[in-house]
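For reference, the structure discussed in these notes is given below.
Removed: one protein chain of the complex. Kept in place: all other protein chains.
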Amino acid sequence: MKQGWLAGVAMGLVLAMGWSSAADAQGRTRVTVYTALENDQLQPFKQAIEADVPDVEISWVRDSTGVITSRFLAEKENPRADVVLGLAATSLLLFEKMNLLEEYKPAGADALKPAYRDTSGPYTWTGMDAFLAVVCFNTAEAAKEKVSAPTSWMDLTKPEFKGKIVMPHPASSGTGYLKVAAWLQIMGEQAGWAYMDKLHENIAVYTHSGSAPCVQAAKGERMVGIGFDMRGAREKTQGAPIDLILPKEGAGWDMEATAIVKGTKNLAAAKKVADWVATKKANELYGRYYALVAHPDVKSAPPNYPADAEAKMAKNDFGWMAENRERILAEWTKRYDSKAAPR
Amino acid sequence: MPNHAAMTSEAPRAPERSFLSIRSLTKSFGPFQALKSIDLEIGEGEFVCFLGPSGCGKTTLLRAIAGLDRQTGGSIMLRGKDVSNAPPSQRDFGIVFQSYALFPNLTVADNVGYGLVNQKKPRDMIIARVSELLALVGLPDQASKYPAQLSGGQQQRVALARALATSPGLLLLDEPLSALDARVRLRLREEIRALQRRLGVTTIMVTHDQEEALSMAERIVVMNHGVIEQVGTPEEVYARPATAFVADFVGRMTFLSGVMEGATLVRVGDQALRVAEAPGFSAGQKVELGLRPEAVRLVEGAGENRLSMRITELEYLGSFVRATLEGEGASPLTLLADLPFNVMQDRAYAPGQAVIAELPASALRIFSART
Partner (left out) sequence: MSANASFTRDREARVATLLLAGLAFLLVLLIAVPLWSLLSKSVQNSNGQFVGLANFARYISTPALVASLWNSIWVSSLVALIVVPLAFLYAYALTRSRMPGRGLFMAVAMTPLFAPSLLSAISLIYIFGNQGFLKSWLFGASIYGPVGIVLAEAVYCFPHALMIMVTALRLADGRLYEVAEALGTSKSRVFFTVTLPGARYGLISAIFVVFTLVITDFGIPKVIGGQFNVLATDAYKQIVGQQNFEMGAVVGLILLMPAIFAFFVDRQVQKKQVALLSARAVPYEPKPNGKRDFALLAFCLVIGGLLIGMLGMAIWASFIRYWPYNLTFTLNNYNFANFDPQGWGAYLTSLKMAGLTAIFGTTIVFFGAYLVEKTKPAPALRGFVHFLAMLPMAVPGLVLGLGYVFFVNAPWNPLGIFYGTLTVLVANTVAHFYTVAHITAVTQLKQIDAEFESVSASLKVPFWVTFRRVTVPISLPAVLDIAVYLFVNALTTVSAVIFLYGPGTKLASIAIVHMDEMGAVAAAAAMATCIVFTAMAVKLLHLALDRVVFARFQAWRKR
């Protein structure tokens, strides 16, 4: 009985190890990549990388920006990732500040638009594409209530939007913080807070996920979702009755970027992946999903994407965002989070 | 409590060869002392009952002997071997619980053979032994039933057979009959006693039922508050209780408070009563007199230890009638008297009737006053 039990445990451990450590038969280097890319992008990206870098096998660990960032930091004593690819630049800046990234400048990096290159200190990260804060506006619900579409951030403080707006909670979601930081940069600190005081009156819920606002707007659960562009575009393509509005004051944005993890055991392979990220071919792939990509020669227009996005990009200082994050979140929490009453 | 020492001197049939020997055994549960320095000798083949009210420590003592609950101090010798720290499996005993503790998912045969299977005995030997045991306890044709299909008495017989299966040197019975109805209890009492005589297995039974102990045991160990009050044969314990507690617990006894007046004279209320002997008591000392109801005689005429009393109540108890008698005077005595049925019929006593009760000096037991 006892012996059988122990044998069972031993057998189980062996089985579990066997399942998990299936080695790659073709002798390629398996590169573990942490990413926040969308689920449906993973397969095309994997195929493209493996086609262009034949001796590399991509092994994804994908989660939302917050989760993957937390996970990366939780593992910092003993990093498991070789490469971080398609994660918000704000997260990578955080990693860089903590000295967790390998210094490496991909071969084609100089050909990219300057904004997409690491300019401070040792070169660690390379931008891929940018995404913007947008207002997802449900036209079907608006028509029912005879509300006209907003064109500016200020419009969202009008009384007819009372209880009809959702945005991400800045303490829960990176894109939530992105919007708050953008308002403070566009309007200046004082006017920015004053604006948010008014906006707060109209907010129904601060969601925990950055994707949720546009999804909720798309499903008619809310009329207005302050989300980001590609999520909104995607919902619209699927048939949601929404318009994507870029407010005229300009919109906050972040970019997705790639970096090599310091201490990786597969440095050579990781460098090849990083090189691929900066190629024009890779940027053409980004262009299938994003309107704004790093390579100056790639022009893209994914379906249902708002026009002239590049022009609406607000001035955004990533360094300022990172430095002031704790202060801003504390202030935000003090002003808005203690009002727990649901609406 | 006086008179712990009395027990050894009072046991005339002291065991020739000590089978089980317990020395200074103590058991504490936190601050509570369940057993206070117990000394006890049990001879081979003896049938001993531990008798006492619940919480007196009798089950604790039994479990310590079994090794199921370890003692706090003292030693236990079995056949001259120190087993104080031996696990139950090395102590050679069989045990029967009030709850039977039969394995509900095993048949009667499997229950009885449970210990045999583990001894790696050949299969046919086990089968033979099991049917022998079932025949012994009078259940020869119940082998394939499950415990839940049997009556309580039958289940307890199975438990007994199981305990005896491995031919243990010591049989421990923990209130084995308490859960059974009276008729079954009486029958099983006799059966257990007969079985024990036949097998000659040393047996300790725990019970709170004095009648059970008196009718079954060769020797009774009366316990209270973690100490042994008396050890003796049923006759000794009944007729010569060592302490007021034993007198009160075993059988009925009427107690009368009094003060020593002379060497063998006790003043009780406004009466003086003669006792046969009062060793160790001196004049002026407060004492208690104990009297069994059946020792009281109703007589004619005055005399020593004869009191004028009145019958206040009659209780018919089958073969005898228990009369409550009340005395006269400022602080009247109350006595119980058991009157044989034939005496009752001859005299036709009735409540309210005046009688003279004799309290024979030889039947009056004297104890120091209880505080």
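Order of writing sets the labels: A and B. Residues in every chain begin at 1.
Rule of thumb we're sticking to: a residue touches a chain if its C-beta (ideal position, glycine included) is under 8 Å from a C-beta of that chain, and two chains touch if they have at least 3 such contacts.
Here the structure is a predicted model, which is why all the values come from computation and not from measurement.
Contact with the chain not shown here comes from a single listed residue; of B:53, B:87 or B:200, that residue is B:87.
Checked against the full complex, the candidates B:97, B:320 or B:349 give a single residue touching the omitted chain, namely B:97.
Between the chain not shown and the residues A:171, A:187 or A:267, the one that touches is A:171. Interface residues of chain A with the unshown chain, by the touch rule above, are 1-2, 5, 8-9, 12-13, 15-17, 19-22, 30, 32, 38-40, 42-43, 46, 59-64, 66-67, 69-71, 73-75, 77-78, 80, 94, 140, 169-174, 176, 204-206, 208-209, 211-212, 214-215, 218-222, 231, 234-235, 238-241, 325, 329, 333-334, 337-343.
Although one chain is hidden here, its contacts on chain B can still be listed: residues 63, 66-68, 70-73, 84-90, 93-95, 97, 99-106, 114-115, 118-119, 146-149, 152, 155, 162-163, 165-166, 168, 172, 179.
By our rule, only the chains that are shown with their structure count from here on.
The centroid of the Cα atoms in chain A and the matching centroid in chain B are 84 Å apart.
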